[in-house]
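Apart from one protein chain that is not included, each protein chain of the complex appears where it belongs.
Lettered A, B and C in written order, each chain numbered from 1.
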Amino acid sequence: MAQELDTGRQATAAPAIELKGISKAFGPVQANKDISIRVMPGTIHGIIGENGAGKSTLMSILYGFYKADAGEVFINGRKTEIPDSQAAIAAGIGMVFQHFKLVQNFTVLENVILGAEDGRLLRPSLAKARGVLKQLAEEYELNVDPDALIQDLSVGHQQRVEILKALYRQADILILDEPTGVLTPAEADHLFRILDNLRREGKTIILITHKLREIMDITDTVSVMRRGEMTATVKTEGTSPEELAELMVGRKVLLRVEKKAGNPGEKVLEVEGLTVTDEAGVVRLKGIDLHVRAGEILGIAGVSGNGQSQLLQVLGGICAATGMVRVNGASIDLSGKYSDGQSRRARGIGHVPEDRQQEGLIMDFAAWENIAFGYHNDPRFGAGIFMSHAEMMADTEGKMSRFDVRPPNPRLAAKNFSGGNQQKIVVAREIERNPDLLLIGQPTRGVDIGAIEFIHEQIVRLRDEGKAILLVSVELDEIMSLSDRVAVMFDGQIMGERLPHETDERELGLLMAGIQGEPDKPVIEAVDEMMARKQAEEEAAHNG
Amino acid sequence: MDRMPAWADAILVPLISLILAAALSALVIIGIGEDPIAAVKLMVAGSLGSTYGWGYTLYYATNFIFTGLAVAVAFHARMFNIGGEGQATLGGLGVALACLYIPWPHWSLAILAACGMAALFGAAWAFLPAYLQAKRGSHIVITTIMFNFIAAALLNYVLVNVLRPEGSMDPATARFPDAAKLPTLHELLAPLGIEFSRAAPANVSLVIAILACIFVYLLIWRTKLGYQIRALGHSEPAARYAGISPVKITIIAMLISGGLAGLMAINNVMGEAERLVLNAVEGAGFIGIAVALMGRNHPLGVFFAAILFGFLYQGGAELALWTSIPRELIVVIQALVILFTGALDNMVRMPLERLFLTFRRKGS
Amino acid sequence: EPALIFDLGGKFDKSFNEAAFTGAKAWADETGNSFREIELQSEAQREQALRRFAESGANPIVMTGFAFGDALGQVAPDYPDTKFAIIDMVVDAPNVRSVVFNEHEGSYLVGMMAAMASESGTVGFIGGMDIPLIRKFACGYVQGVKAVNADAEVIQNMTGTTPAAWNDPVKGSELTKAQISQGADVVYAAAGGTGVGVLQTAADEDILSIGVDSNQNYMHPGKILTSMLKRVDVAVYEAFTSGEDLETGINVMGIGNNGIGYALDEHNKDLITEEMKAAVDEAAAKISSGELVVHDYMADSSCPAE
Partner (left out) sequence: MDLLTIVQILDSTLRLATPLLLACLAGLFSERAGIFDIGLEGKMLAAAFFSAAVAYTSGSVWLGLLAGIAASLALSALHGLASITFRGNQLISGVAINFLAAGMTVLIAQDWFSQGGRTPSLFGGGRFEPITLPFADALANVPVLGPIYSELLSGHSILVYVALATVPLTWWILFRTRFGLRLRAVGEAPEAVDTAGVSVVGLRYAAVGICGILCGIAGSYLATGLQAGFVKDMTAGRGYIALAALIFAKWRPWYALGACLLFGLLQAVALRYQNIDLGAFEIPVQFMDALPYILTVVILAGFVGKAIPPRAGGEPYVKER
């Protein structure tokens, strides 16, 4: 059970938030089990935990988005019923969700007043909000054009709108669910300055994040969740990243991967001038040049949304591009007309997609059906137009036992495996084809530490067998520990390549923010400049 | 973990929905001052009580098997093909052309050609909506509705201005030649010593419908194409990842769906009317929706649901004949079946899921 | 037990099918016997309805409308012991009685009345489905109008080309409005259920109209000039009365044998002047005697008068 502890600062006041015995089940999944937590006013409280630990669920309950099955909520010491978000807002709670809750084709102003209008007519509400917004923007460095449409704003700006929404409703308690996942390090720094200001004004903040560094930097206290339960609440000052990691997964964690020095051979993958323009006309990849050798892992680092996904998709045959890609010296068609995922696989490219649930698996198919996914035309799974179920079943059983998938039941639907085991099925399918080139995106997202170790071992083993591996991950730690070389992507370009032992997270962070060679320039300005340029380009593309 | 066992999902839920629909239908019958029990007796007697009744029941069921399969195949690719009506209309046109203009030596050849033309015309009518859905994202439901109306107008034009025989007042084609006459169940069963009503329209198309069920089963669950259709139906991004072209599979699935709907014409146009009349489809395209929903998009389910609706149709016709209950009663029952098994599915499912969950919690 | 099958317009079309129903009902009321009936919902049901009645032993089976022709041609030989009567169509089979009417004669009479009642010199005709049968109505009507006033103009419209044209009151109403705007002040509706819309609009717009088949005068008293009576009721009544002994072959009903006429009752007596009545009755007598021949469109698919 959570250890009770006094957070210092305002020991005498009532806690701003107190949750007692919160439980919540989604059908058969127990997302929260008897959770209790106290947060003192004027502090920043961090919550960490693996994917699926129940963090978002807990906060959504506090915000009235979900209804708890059991438990009580106290705000400023008073028991408060929160049947819906209206009640939460009335109690002074504001929340910025992991996935923003904005109306894409409304203006910023309209989004801000939605649900908080004064009176039945819009005009006066809008006029008033415009004034308040201006004031808030100045006060907290939250500049956004009130008349811009949300769909035209960058993610960072959209997040500002979400924060403005909460402040406009005069929230005293602000919940932020993984706010930095979509931000560059510089944008994140900016956000933390704002949070610091808010704390100084006496507001209470709950911050959900996966990044231990952020917890250490800014929070006053931190709670750890595991499998729906609250395992501990500790003062930030009195803990360390190692201890938090251990609390998260329930045992000691090795943060580094053991691997021998690499032995790179021939170039397996060569990419020159790769350019991708998406349906909206935005240029996603702006002339990428890179190569991967046999027996080498090239790690691609970057904030998500800077083109890594498109890179994987182009190479995996999912979307079209221009430029030149050669595999084992032979160039492949990028127009999308003559080749797709099928023919890429035939060329010896394996692909573990970034999103296993959306892409890598058909969640309603049984495991044995998923084993043939992408290889369904392979004669091994049946000649002619028919598929051989027996062959697929046998293949699945073998892979399940070699990769220790639990439960080892090929007839179980993919959706009924846990995230880690789903990933093992995908990885087994792609690695056991023994591809010359393995594209692998976010290999351990939402996977527990045990499975992470296993998957990392498999990737390294494949490298040691002389295969080329292109690894994309937003986890810098993973990139640093697995890669033989690291390339950093920003805004559809490769900002630079480094060797993992010759660089550090600070340097990579700057590259990820698009800053090269001018470390003296104040980071925030450089980023703003960069974002402005990006936006202008997008607009130009839209108009053109 | 699944919320409830597969058998409950596949059988219990539709069964309860069906019972609800039946109960409400009974209330409607009471509401118009008739006796539901007597009505059901009359329906059963009229549709299952004689080979004549069976002949009509199976005739209607044959239509519904085709349209039900059509809807089911599209559903597997996550498309709601509401255009069975128009596709079957065009299938009829195909059959009429095949039968009228080519002197077939024997029905067995004629039916092959008619099947080909029916499927071809039905598929062609599904092509544009499919293409627009796949390439331009135009909602298939809306486009197929529009195509139903366009098909009706087209057939109207063709029958009035092109195919109507000289001097005839009916907007209908001439009778098909005798060589294109399909054997009825009476003729098929007589050699086996089984006496079957000669007046009933059920014909050899029933056999083709059953073959179509088997075809759809093999297609969906045994072939690579079916695998791709189902994969696309479950997740488009995943399909792209696997190198399954959504455009290609969407169009192929709709062509198969339209072809199946068009095939219905061998039963109603070639087998029964033996000429093409206006509105020969008589709403069978829409009943296909109910049939597919009830049959859970499985050919076996579709087969039984089609028999059920065949029974309702023939029974309803008998009701209209012998009582003052209008034939529209069937339309109401059909609406209730669609409502409960389709739209209000969750009304039955959610409490059941909760029930199973409680049992499981207690069990463990 | 005799049976009656109504065409798509339905038994309450206030016109053609309803006339058949009236005849059947009169027979039932008089004899105290019952009859079977069914209203068709679609083209495809014709044959089923015929067979079902024949199977169940109904005799004779009467059907209203030419559209049964094809189906009856198929069914009649299968049930040689059953007698069938079809109205408005000739089906050549030993057990079928084909009842056809000289609609052109009745239309001629009401055409005369229209011309006499018209002040503008323009009258209208609204037909149902565009088929020779309805052209026959139109042609007789035009001849009657011209007989009274050779300069009169007759505006003609057909409602449609499919059976739906028998049951489209909205279209009937719109066509009437169009004809009124072109100056028509009497319209003749030979359009089954569509006529309901014609008569309604004519009454709303305060012009005269002429009903068809049944006596429709009561629908808008004082606003319907008359109705062209096509005694479908008589045909049905006779068929039911003769029962299984129904005489087969072609039965032509015209002015001569009271199969065709016009309606005069308390609803329209103020609209019909003595001189109108005299003129029309005289013409009727001449037609009856053969002295006056009204051209039948269906005889040569053309109309001498336009």
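As a working rule, a residue touches a chain if its C-beta (ideal position, glycine included) is under 8 Å from a C-beta of that chain, and two chains touch if they have at least 3 such contacts.
What you are looking at is a predicted structure, and each value in this text was computed from that prediction instead of being measured.
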item: Neighbouring displayed chains - absent chain, whole complex; value: A, B, C
item: Contact residue for the chain not shown (choose from C:Glu1, C:Glu153 or C:Glu174); value: C:Glu174
item: Listed residues A:Asn111, A:Thr180 or A:Ser223, member touching the removed chain; value: A:Asn111
item: Selected from B:Leu182, B:Ala239 or B:Leu293 as touching the chain missing from the view; value: B:Leu293
item: Contact set of subunit A toward the excluded chain (per top definition); value: 26-27, 63-66, 84-90, 95, 97, 101-106, 110-111, 113-117, 119-123, 125, 165
item: Those residues of subunit C which, in the complete complex, touch the missing chain; value: 10-12, 39, 130, 157-158, 160-161, 167-171, 173-175, 177-178, 181, 193, 196-197, 200, 204, 219
item: Touch residues of subunit B, complete complex, unshown partner; value: 28, 31-33, 80, 82, 128, 132, 136-139, 141-143, 145-147, 149-150, 153-154, 156-157, 160-161, 286, 289, 293, 324-326, 328-336, 338-339, 342-347, 350
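Simple rule for what comes next: only the chains that are shown with their structure count from here on.
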item: Comparison of A-B and B-C by number of C-beta pairs in contact, larger one; value: A-B
item: Separation of subunit A from subunit C, taking each centre as the mean of its C-alpha atoms, in whole Å; value: 78
item: Touching residues (chain side subunit B, partner subunit C) in the complex; value: 52, 56, 156, 159-160, 169-172, 175, 198-199, 201, 268, 272-275, 277-280, 282, 317, 320-321, 327
item: Subunit C - residues contacting subunit B, complex; value: 36, 38, 41-45, 47-49, 51-53, 55, 66-67, 69-70, 74, 78, 129, 131-133, 161-163
item: Contacting residues of subunit A [partner subunit B, same complex]; value: 27-28, 316-318, 340-345, 351, 353, 355, 358-365, 369, 372-374, 376-377, 382, 385-387, 413, 416
